[in-house]
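In this view, the complex is presented without one of its protein chains, the others remaining in place.
Chain IDs A, B and C follow the sequence of writing; residue 1 opens each chain.
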Amino acid sequence: MVRFENVGLRYGMGPEVLKDINFSIAPRSFQYLTGPSGAGKTTLIRLILMALKPTRGLVNLFGQDVSRLDPATLTAFRRRMGVVFQDFRLLDHLTVYENVALPLRVLGKEEASYRAEVVELLRWVGLGERMHAVPTVLSGGEKQRAAIARALIGRPELLLADEPTGNVDPNLGRRLLRLFMELQQLGTAVVIATHDLALMELYDAPRLVLADGHLHVDA
Amino acid sequence: MVRFENVGLRYGMGPEVLKDINFSIAPRSFQYLTGPSGAGKTTLIRLILMALKPTRGLVNLFGQDVSRLDPATLTAFRRRMGVVFQDFRLLDHLTVYENVALPLRVLGKEEASYRAEVVELLRWVGLGERMHAVPTVLSGGEKQRAAIARALIGRPELLLADEPTGNVDPNLGRRLLRLFMELQQLGTAVVIATHDLALMELYDAPRLVLADGHLHVDA
Amino acid sequence: MSTPETEENDSEQGERGLPPNLRRDQPLVPVDSAAGRALVAVIAILTFLASLSAGAAVLTARASEQWRGAVANEMTIQVRPDSRRNIEADVARAVEMAQGVASIGEVRAVPKAESDKLLEPWLGAGLDLVELPVPRLIVLRLKGAPGADLAAFKDNLRREVPTASLDDHRLWLRRLSTMANTIILAGVATVLLVLTAAALAIAFATRGAMAGSRDSVEVLHLVGADDAFIAREFQSRFVRLGLKGGGAGGLAAIVAIALLGWFTSRWSAAPESEQLQALFGAFEIGWSGYAVVLLVAVIVAAIAGLVSRFTVRHYLGVLT
Partner (left out) sequence: MSTPETEENDSEQGERGLPPNLRRDQPLVPVDSAAGRALVAVIAILTFLASLSAGAAVLTARASEQWRGAVANEMTIQVRPDSRRNIEADVARAVEMAQGVASIGEVRAVPKAESDKLLEPWLGAGLDLVELPVPRLIVLRLKGAPGADLAAFKDNLRREVPTASLDDHRLWLRRLSTMANTIILAGVATVLLVLTAAALAIAFATRGAMAGSRDSVEVLHLVGADDAFIAREFQSRFVRLGLKGGGAGGLAAIVAIALLGWFTSRWSAAPESEQLQALFGAFEIGWSGYAVVLLVAVIVAAIAGLVSRFTVRHYLGVLT
């Protein structure tokens, strides 16, 4: 589903942040991505999202080499992925409900067709009372949950979550982890970038560990 | 140093987020502030910062009732406090160095007088190589460290840190905790809002626990 | 507080019903921000200026059309006095000849007293012109456009009444036209200048908005929106801003023009206004004038749409 071959990346003229990265993500798999702060976890996720081009090496997504994708396929691929950004990236002028519904709205779906679903998901992540609020008045954890809901609403084939529990309490973190696991059971491949040792101990899964720009897998 | 008496707060027409809060923070003390997501930790910190006015009750800061402060005293009080925001709040058009030096710059100090100090602190938090970068190109953990450095640079009498380790790895978290403890030894009162149980177990200190709008102290 | 609800709540969801008004009709890029209002204000002001210039051009065009119409439909025969001829007989003969020409509708010999009066400003009021052998005028009003028979008439007249000469006011026409054309040209140039200004302002504002929404655009891309979708969102926003600004500016211009018209009509008793009235007529721009003002407003909105579309497309191209 995702395959990296000898991928290297540097920002501008800086040092190589990622070096010789080789790994692949199988459909319906579940894995953690970890490593010290500044190791390149977010960068790796941005590579998978095609928000960055690798400076060298090959990125293969859904069986296709991404270096020669036309814009339409690129958009189609992105619609098969869901992403939770480390800094949430909610649109500040839209309500929580609208933010979460966004991936469905850009597909051109009618609002009536997804309304119940969005509200249900919002209630599940504990934002049932806050869905009319705009992100600027939410607490840190509430924003994070809205970002998670937005990533899940389209039932993606691949879920990329960047530090999804950094701003919530351990209870809520467990609850969110359960949500990711349910999603995996429904057929989604899940990648969770995290520092949270407690979380990783809660549910054992392979760990992709980034250090000094290299990646090794802790199974 | 900080004393709350029967403080209540509601946002706009919403429900009361904080109810009947009573506590005080002694000089040179160290305490955690914890509670589930959305409990009001950030709100409480904003009250101490005088960025919010309580809807009822009395907030006493440095021995003065804040409801009748003139702007000059308010600014003077803020200069005695340092704060790490949960969402960092770095100024995106300034470099990391400039961001960290900001509290000294607004005091009107000459750059030459604080330069060495700022650089030393940046190296301590591991941003020695990144000090010319603007926050938009930093990793989540790097932003958090810059925010922490900005809060510490003025050697405040009161440090308020909102979830200061949510985006860094456990190693770095420990290192930062050590920094806060050193600061306390130098005479600063420290309040750390956090969900991180591992962190709180690392160094035992009184916990202010927020739940359902009420606060109780776990000593 | 908003700790997560228990799972039982989720199963109840059907019974509870969905809250109404979930989605407001918000575009995906912020609409009524302060920057947006700034743009509306600038567009309104520019539209106002453009509309006033257009209005002035129309006013002058209309007035000069009136002069030109009047002057072009009129000709005069000037009969010079000659001590060896009877001027009254010459005038009578010329009138008679003119009445015989098909394309001449009306012929009027200006009585001596009247033509003396015409000369007064130039010769001084006190002069006793009765004694002065001033030329006599015959005013001819044409039917429709000047026909070919006029040339023949001119020759005939010269032959039969040597002291008479036909004047088709070319000199006057040219002077008036130059004046009017200059004013119209200046008006049109101002309109073009101001429209360019508006386009520039909108282009820069779109760039500004896009740079400010860079994150939003990236998010939209990453949740699966394609360029066309994003461009539509931005464009609809800017067309709306353009329409608002253009509408407000156009309206203000119409009010200003109406007020000015009212003022000048009240003021026209004053002797100074004579001169202006001569140039601008009754300061009425009429329906065509108001239509032009509206047109300018619409053009501004259209420019807003086109320019923002182009800018957004270009910028999206740069981003990817």
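To be clear about the criterion, a contact is a pair of C-beta atoms (placed from the backbone, for glycine too) under 8 Å apart; a residue touches a chain by one contact, two chains touch by 3 or more.
Quick caveat: nothing in here was measured; it's all calculated off a predicted structure.
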item	value
Touching the absent chain when the full complex is considered, from B:111, B:204 or B:218	B:111
Touching residue (missing chain; options C:28, C:161 or C:210)	C:210
Sites on chain C contacted by the missing partner chain, in the whole complex	33-39, 41-42, 45-46, 48-49, 78, 80-81, 83, 119, 121-124, 126-128, 131-135, 165, 167, 171, 174-175, 178-179, 182, 190, 193-194, 196-197, 200-201, 204-205, 207-212, 271-272, 275-276
Residue ranges of chain B at the interface with the undisplayed chain	49, 51, 71-72, 75, 78-79, 83, 85, 89, 91-95, 97-98, 101-103, 105-107, 111, 115-116, 118-120, 123-132, 142, 150, 154, 172, 175
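Here, only the chains that are shown with their structure count from here on.
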item	value
Chain grouping by contact, computed as though chain B were missing	one piece
Longest centre-to-centre distance from chain B, chain (CA-based)	C
Separation of chain B from chain C, taking each centre as the mean of its C-alpha atoms, in whole Å	63
Between chain A and chain C, centroid-to-centroid distance (C-alpha), Å	58
Sites on chain B at which at least two other chains make contact	36-38
Interface hub residues of chain C, defined as touching at least two other chains	2-3
